[in-house]
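The complex appears here without one of its protein chains, the remainder shown in place.
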Amino acid sequence: FLEDVKCQAAELQASDGRYQAQQRITQLLQIEILQLYSKVEMEAILVPDGPSQTCTNE
Amino acid sequence: FLEDVKCQAAELQASDGRYQAQQRITQLLQIEILQLYSKVEMEAILVPDGPSQTCTNE
């Protein structure tokens, strides 16, 4: 049993590593989205009649 | 020890669940980013001299 515990602990650690990487990815993607939105909006001001209404997902 | 093993098995499952959830979020964010990029690029074509060079992160 002791070995089983250790064995699972290693699996848990690897699984957590994978989760943390995914969490980090989510953060970065969110930052990227914010930047892209502000870019899109800035352009929308420059081309008020263009097809550039920003999608607000609302 | 038997309890430890069971407990860790539950933790592993939880970790896996967390990962899957985070993965779904990532997928959605990625789709959003791809859409935003194509919007930004389309505008870049309309306003060739505008400030709309797409950021390539490179």
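The letters A and B name the chains in turn, as written, and every chain counts its residues from 1.
Methods note: a contact is a pair of C-beta atoms (placed from the backbone, for glycine too) under 8 Å apart; a residue touches a chain by one contact, two chains touch by 3 or more.
By definition in this document, contacts and distances are computed from a predicted model.
*Asks:* Unshown chain, UniProt name, "tRNA (adenine(58)-N(1))-methyltransferase non-catalytic subunit TRM6", "Tim10/DDP family zinc finger-domain-containing protein", "TBC1 domain family member 7" or "Mitochondrial import inner membrane translocase subunit"?
*Replies:* Looking only at the record, the undisplayed chain corresponds to "TBC1 domain family member 7".
*Asks:* Applying the definition given at the start, please give the residues of subunit B touching the unseen chain.
*Replies:* Output for subunit B: 23, 26, 30, 33-34, 37, 54-58.
*Asks:* Suppose we count only contacts with the excluded chain; which residues of subunit A make the list?
*Replies:* 3, 6-8, 10-11, 14-15, 17-18, 21-22, 24-25, 28-29, 31-32, 35
Heads up, the rule we're going with is that only the chains that are shown with their structure count from here on.
*Asks:* Roughly how far is subunit A from subunit B, going centre to centre by Cα mean, in whole Å?
*Replies:* Chain centres of subunit A and subunit B, defined by C-alpha means, are spaced 4 Å apart.
*Asks:* Once bound in the complex, which stretches of subunit A touch subunit B?
*Replies:* Spelled out, the residues of subunit A in touch with subunit B are 1-2, 4-5, 8-9, 11-12, 15-16, 18-19, 22-23, 25-26, 29-30, 32-33, 35-37, 39-40, 42-44, 46-47, 50-52, 54-55.
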